[in-house]
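Omission of a single protein chain aside, the complex is shown with its protein chains in their original locations.
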Amino acid sequence: MKLWGGRFEGGPSEVFDRFGRSLDFDRILVDADLRGSLAHARGLHKIGILNAEELAVLTSALEQMRKEAAAAVFFDNAEEEDVHTVVIRKLKERAGADLADKIHTGRSRNDQVSLDVRLWLRERIDDAKQHLTGLMEELLALASRYPEAIIPGYTHTRRAQPVLWPHYILAYFEMFARDWERLGEARRRANVMPLGSGAMAGSGFPIDRAAVATELGFDAITRNSMDVSGDRDFLLDFEHAANLIFLHLSRLAEDWILYTGEEYGWMDLGDGVTSGSSMMPQKRNPDSLELIRGKAGRVFGSYMALLVTMKGLPMTYNRDMQEDKEPLFDVVSQLIGSLEMARVTVSTAVLKPDVPKLAAERSWAVATDLADALARNGMPFHQAHKVVGQMVLESVRAGKSALDWTGAELTAFHPAFTAEMAALLNPREGIKTREIFGGTGPRMVALALEEAYKRLAEMKE
Amino acid sequence: MKLWGGRFEGGPSEVFDRFGRSLDFDRILVDADLRGSLAHARGLHKIGILNAEELAVLTSALEQMRKEAAAAVFFDNAEEEDVHTVVIRKLKERAGADLADKIHTGRSRNDQVSLDVRLWLRERIDDAKQHLTGLMEELLALASRYPEAIIPGYTHTRRAQPVLWPHYILAYFEMFARDWERLGEARRRANVMPLGSGAMAGSGFPIDRAAVATELGFDAITRNSMDVSGDRDFLLDFEHAANLIFLHLSRLAEDWILYTGEEYGWMDLGDGVTSGSSMMPQKRNPDSLELIRGKAGRVFGSYMALLVTMKGLPMTYNRDMQEDKEPLFDVVSQLIGSLEMARVTVSTAVLKPDVPKLAAERSWAVATDLADALARNGMPFHQAHKVVGQMVLESVRAGKSALDWTGAELTAFHPAFTAEMAALLNPREGIKTREIFGGTGPRMVALALEEAYKRLAEMKE
Amino acid sequence: MKLWGGRFEGGPSEVFDRFGRSLDFDRILVDADLRGSLAHARGLHKIGILNAEELAVLTSALEQMRKEAAAAVFFDNAEEEDVHTVVIRKLKERAGADLADKIHTGRSRNDQVSLDVRLWLRERIDDAKQHLTGLMEELLALASRYPEAIIPGYTHTRRAQPVLWPHYILAYFEMFARDWERLGEARRRANVMPLGSGAMAGSGFPIDRAAVATELGFDAITRNSMDVSGDRDFLLDFEHAANLIFLHLSRLAEDWILYTGEEYGWMDLGDGVTSGSSMMPQKRNPDSLELIRGKAGRVFGSYMALLVTMKGLPMTYNRDMQEDKEPLFDVVSQLIGSLEMARVTVSTAVLKPDVPKLAAERSWAVATDLADALARNGMPFHQAHKVVGQMVLESVRAGKSALDWTGAELTAFHPAFTAEMAALLNPREGIKTREIFGGTGPRMVALALEEAYKRLAEMKE
Partner (left out) sequence: MKLWGGRFEGGPSEVFDRFGRSLDFDRILVDADLRGSLAHARGLHKIGILNAEELAVLTSALEQMRKEAAAAVFFDNAEEEDVHTVVIRKLKERAGADLADKIHTGRSRNDQVSLDVRLWLRERIDDAKQHLTGLMEELLALASRYPEAIIPGYTHTRRAQPVLWPHYILAYFEMFARDWERLGEARRRANVMPLGSGAMAGSGFPIDRAAVATELGFDAITRNSMDVSGDRDFLLDFEHAANLIFLHLSRLAEDWILYTGEEYGWMDLGDGVTSGSSMMPQKRNPDSLELIRGKAGRVFGSYMALLVTMKGLPMTYNRDMQEDKEPLFDVVSQLIGSLEMARVTVSTAVLKPDVPKLAAERSWAVATDLADALARNGMPFHQAHKVVGQMVLESVRAGKSALDWTGAELTAFHPAFTAEMAALLNPREGIKTREIFGGTGPRMVALALEEAYKRLAEMKE
């Protein structure tokens, strides 16, 4: 069954039929499609296209179909090209052909699909936000488990400065908080009601679009029918938000793949999220993190795919745009799956605080603290930097670590040093000099953690 | 001159020096760097690192350098690796080495570069918004020049339904209005003050970050120093906004390349924005539009470049991130150049209304109007669609166009037709049936145009 | 059942199990996996790990499984993580656990998967080459149906110069001929036997790798086990070849979407490859071409996905690399589907030669021919270009087309013209001046078409 054909002499070739078929993937939209049809039916009733009885029959049939469609068998043996055609066939079986034919009034495939996807995506964004806050919650719990642990913070994958473990974790909290906002913006762009746009010129029937929007929970209605017909911006906004989530996840994954490895050895992940090797009996691999990191490439590729498909298309709808769906559905599925996997992985993470503490102590990560102290005493910072740099060089040559220096040795090395400054060679002291908003000072970090819990609670409201 | 080196024995190799050098492109940041240093100096004065006199000397030197840097000669013969090092050398010449050395206090290259780029980008986003509203203004003027012109709207690059010319133009207005919002969101993400984050652990000096933010016009200050050190999200937000602007520009370009071609023949562009051929004397090519469309690929590629560069980097800063700049600067330059080019091109556009009117009349674009009329009289739409489809098929066979049908022929073709329905075979009548919000009905379009002018005025405030 | 686990205390979490599972997509490799295991079993027999009887049992079981795996039921109720684990479970059922356990000897999952994918891809490349030559054959047939038809060739989507229809079609033949070569190169890179590389250090058993390669039809064996473990280059080579095929298909699609539209009106496509609209009864949309063009974005995205996933991975195998498969399988499926769809679409194409002929005559596409004639008589070409340019401008003002000019008018316009040159104002004459190798002169084109048939025959050998 095709929804068109009056002007055609021959039917579609078998190859074309197969090639253009979307039922295998667009079936995911079935509930959105049925809810959209319910709202549209009520709209047609309001303007007299359907009488009360007709509306009742259609409503009952569509509601029944919603229940059935929740079960996989709904699509068994369906040979239609897409989900919408299956729905119409089944509606005909339940409500009669004439009545089912009326549901097409004042609506085209273009505004119908736009509606379905917006309904569906809006809810997937809500799912994603929930999974995202779930992950953030686990991160805060992990931060809270080791409130005073010190680790070497890295730049250039080199030990840079000692930081508190919660400070490190809160950096990810900030990234995901931005992502949460971005998802909200994407939702707002998706949540605009397109029905009534027709194929591209606007519906020929005076449907009360605002009422349909309210019924379906939309914030607003679209303003231009041609724009609607050709618009996939809201998908790209969502996919951009997904890109950045994966960017952040990939960096967390990279960090932890290193931190849990033999060389760093700071952290452990649970057996439940690691795996072995079919050949090497000793292996314990961070597969969950690697898969998350790996999926970033695929998600980025999907954004690019849609952008490329849309680029340079003449107005308004072109069939190319059907290619928006599989990449979109895949992004949603990878995003939700990866957020869930990340949450579970974080929940199994165990820090071994002594290891990173030792690493911080042994690495001259305290050098900046010392240079800052000289600067506080009046030496121009750039000169202080040089003095401490020479001290590091001498230490490296002598196989000496920071903690090996005594106050006396310090003052002997350069007159600007005071004996008290030796205290700063212990990371735990140095971080106390960084009690600036956003810095790793213990009071500031405790405050930031508290604040993060509050912000998270608001996000979850 | 390097800003480090105490612990090094050998200097950088010549190859490495050349490879890592960024002065050729980061010089664009010079004014932002100087303004940032001015604010930082005042911050250092407040906490006693600089006394009043020192501040006065530094301020005067930096302000003088701002003036000089406006001229290209500022960088002549500079052999430094980047703009920041040039600035320091020149500052030393003007304020003395000791004082210049103090400016590094409590600041690292990482938070300094983040500040500079945010300052610079914020203003470029403002430029882009201004160019965007300039383009929108020209589009509205173009819509207003032909308020009643009818063109065939297209789907699948096939004549679909008649629409009013302003309705078509307003579809682009909607796209660009979304882009304007997106730029605003990107600006908000960029406009957060990072100074005080140090290299990644926070500054060791109690700088009043909020005061620095206020002085430099920032809306907020960053919350986590490690996040700042590794963050390029705000660039990606901007580049995503640029992607969508180019997506829309590329579609406008594609439309008009067609509409101004020999086959469509609806529109003309001015001589000033078209060009000829070195070989074919008759050519008049829409180069301005082609270049805009072509640049979309490049801009998309830059977004991908940054995303890929950032993916999977361990926390926090890694030198890879220096590769953010050239693509960013190129996106800004292409974006502003293309918006300007588009505005000028739109300003030269001339519609030849008779041509698209004829195209609409000759194309059965009115078929939906006729089917809608049958549906309004009670025939289920899907059946009405079939009846009209058969009429089209018969017309094609008989070489007949829509306007050739009389009321009598209509009713003879199918009893459901009424003679009055023949009026709908004229596009001008059919569009009147689409007076739905967002549709192409003349009253709705006039209203939408009026509304657009108001919205634009608000955007420009 | 896992193929590892000795050193683990807890099993994988349910979320991780689901997240890492690849059976839904890697089942496509089942036959390759079984053939690889057959060859490996024979390799183990040769070095005494399996005795003759064991080999016979395994061989028989694996061959039987190959038959069963051809039917979809093979995987019913399988809960394993991937195809390889299903195969081992079934092998145990048929050959006993001990014997099945031996098949892992001297082989790891890494070299096994590399082998499977190489085997599978090699054959898909052969399929693609066959579909590509099938398309090329239809293109030559289409060229041959209208050997003397003249169309306006375009640059900048503007009529540029008259060309012969077969010349235009042969341009696509050249593109696809390069693609055919590229597929060959990709096949050569894939067709190297990796077994014996173990996980990454090389097998601990002296398997005769060359014999395995010969048995499985490989051209060569890999040279470094670590390289094998981390290598996905051969997939990227194939995907690059697919990118270029889609680049060429997208351009053919774009051309024909225009040529079959109402404005150009040169060509028709069969009903079997076009479709209608659920709302607009008159529509006849070139969906097959639009879908092909649209899929280009998706294929490009898949290449990018793999490249990004691989970038910056430390040696050798990382689990991220599992993400290579779904995009690869999708590229293969889109490529073969689109080549088939393109072939069928080309086979239905009908040119309406009078329309493009008229377009060529009415467009001053002959202007270059005239300028060339002046240059042949000694006028510097750049000046000839100007003279003809002025003639075009005058004609445009006067509403005159090229064919309206008489010899007398020509010579009156500029003394350098001769009356005979008027003949060149007919496209059919002008193209005769382009009998250069690669040009559109009729003899050259006939020769090129003949040559193309010969080259195609060689490709199909």
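Per-chain residue numbering starts at 1, and chain names A, B and C are given in the order in which the chains are listed.
The working rule: a contact is a pair of C-beta atoms (placed from the backbone, for glycine too) under 8 Å apart; a residue touches a chain by one contact, two chains touch by 3 or more.
A quick note: this is a predicted structure, and the numbers were derived from the prediction, not measured.
Asks: Which of C:82, C:254 or C:287 sits in contact with the chain that's absent?
Replies: Of the listed residues, the one touching the omitted chain is C:254.
Asks: Just name the one of A:18, A:67, A:156 or A:443 that touches the chain not displayed here.
Replies: A:156
Asks: Among C:113, C:136 or C:163, which residue is in touch with the absent chain?
Replies: With C:113, C:136 or C:163 as choices, the missing chain is touched by C:163.
Asks: For the chain left off this view, which of C:115, C:431 or C:456 is in contact with it?
Replies: Touching the chain that is not displayed is residue C:431.
Asks: Which residue from A:20, A:36, A:389 or A:427 sits in contact with the chain not drawn here?
Replies: Considering all chains, including the one not shown, the answer is A:389.
Asks: Of the residues in subunit A, which ones touch the absent chain?
Replies: Listed in rising order, the touching residues are 155-161, 257-258, 261-264, 276-287, 290, 304, 307-308, 311-312, 359, 362-365, 367-368, 370-371, 385-389, 391-392.
Asks: What is the set of subunit C residues that contact the non-displayed chain in the whole complex?
Replies: 3-9, 49, 97-106, 110, 153-157, 160-163, 167-168, 170-175, 178, 182, 185, 189, 196-207, 209-210, 221-231, 233, 236-237, 240, 243-244, 246-247, 250-251, 253-255, 258, 293, 296-297, 300, 304, 307-308, 310-319, 368-369, 372, 375-376, 380-383, 385-390, 392-393, 396, 431, 433-441, 444, 448
Asks: Which subunit B residues would touch the chain omitted from the figure, given the whole complex?
Replies: Here the touching residues of subunit B are 2-13, 15-16, 18-20, 104, 107-110, 198-199, 270-273, 275-288, 290-291, 293-298, 300-311, 318-323, 326-327, 330, 337-338, 340-341, 344.
To be clear about the criterion, only the chains that are shown with their structure count from here on.
Asks: Taking each chain's centre as its mean C-alpha position, how far apart are subunit B and subunit C in Å?
Replies: So the centroids are 34 Å from each other.
Asks: Listing for subunit A: what residues touch at least two other chains?
Replies: Within subunit A, residues 3-9, 104, 110, 198-199, 293, 296-297, 300, 304, 307-308, 310-311, 318-319 contact more than one other chain.
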